[in-house]
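Here it is, the structure, as structure tokens.
One protein chain is absent from this view; the other protein chains keep their places.
What follows is chain A.
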């Protein structure tokens, strides 16, 4: 558990492994081994980046050129034309809006509900808290396909008023995707947040109780502000997961205008002919938001992943 305290605060999260040990071993001067390690890591890093770089490279070149010389050849002409075409041909703007309409409420509600459950389990230590924790964690680990069939049938049968869904059912509406994502992701967030909250000093809460604060005040005014690093981490993590989701929309949405961005790539495939360079540009555009979120909020991101796992 001690690890969280080091990982969580937004000050130099992923830097520590570089800092001290490097200095120590340099003084040991095993420079030849060092060199080998760098070559190894460089090679692996290059191998990991290659597919991404290749997709970017392909997207910048006209189809005729790559058709003739293959993707692994020197460029004659480079342009951003495919990006403009991919964006307009696939109607990406609309799909991106759809994704945001799903992801933003889903992330916010998930974090709120999960934070309260975690608070009740690990701060109030209510009776049966452990069972509650297991109940949510186990639910999150089930493969989605196990529940997809009954949910599909159920959603078809649940009516919604016209102002909530033009399909008049929960099926084929954003509500379906939002609700499923919340239900599925709450488990993971409860697990991570309850681990995090256990590291917070209990004294603060006790002082509040002495002052006569109710459960809501203890949660909203006292505990949540302390959880900001964990919430930021989980928020970025959950956003990319929901953004990348593919299965739920495939099953619960039938109107093509409501599909999220991950499905929009299919619009770039022709029936008889597919311009792979155009598809590459589309893929880069689809991947761009998550990569940007990752690069900008890297610290939070990595903290979010490790919060739930390390418990020294």
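By our rule, a contact is a pair of C-beta atoms (placed from the backbone, for glycine too) under 8 Å apart; a residue touches a chain by one contact, two chains touch by 3 or more; residues count from 1.
Here is the rule we go by: contacts and distances are computed from a predicted model.
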{"item": "Choices \"Succinate dehydrogenase flavoprotein subunit\", \"Sigma-70 family RNA polymerase sigma factor\", \"Fumarate reductase iron-sulfur subunit\" or \"Sugar ABC transporter permease\" - which one is the UniProt name of the chain not shown", "value": "\"Sugar ABC transporter permease\""}
{"item": "Of A:78, A:126, A:164 or A:207, the one touching the omitted chain in the full complex", "value": "A:126"}
{"item": "Where the unshown chain meets chain A, residue by residue", "value": "1-3, 6-7, 14-25, 34, 37-38, 40-41, 44-45, 48-49, 51-52, 54-55, 58, 66-67, 70-73, 113-114, 116-117, 120, 124-127, 130, 132, 134-139, 141-154, 156, 179-180, 182-184, 186-187, 190, 198, 202, 206, 209, 214-216, 219, 240, 243-247, 250-251, 262-263, 265, 276, 279-280, 283, 286-287, 290-291, 293-295, 298, 301-302, 305-306, 308-312"}
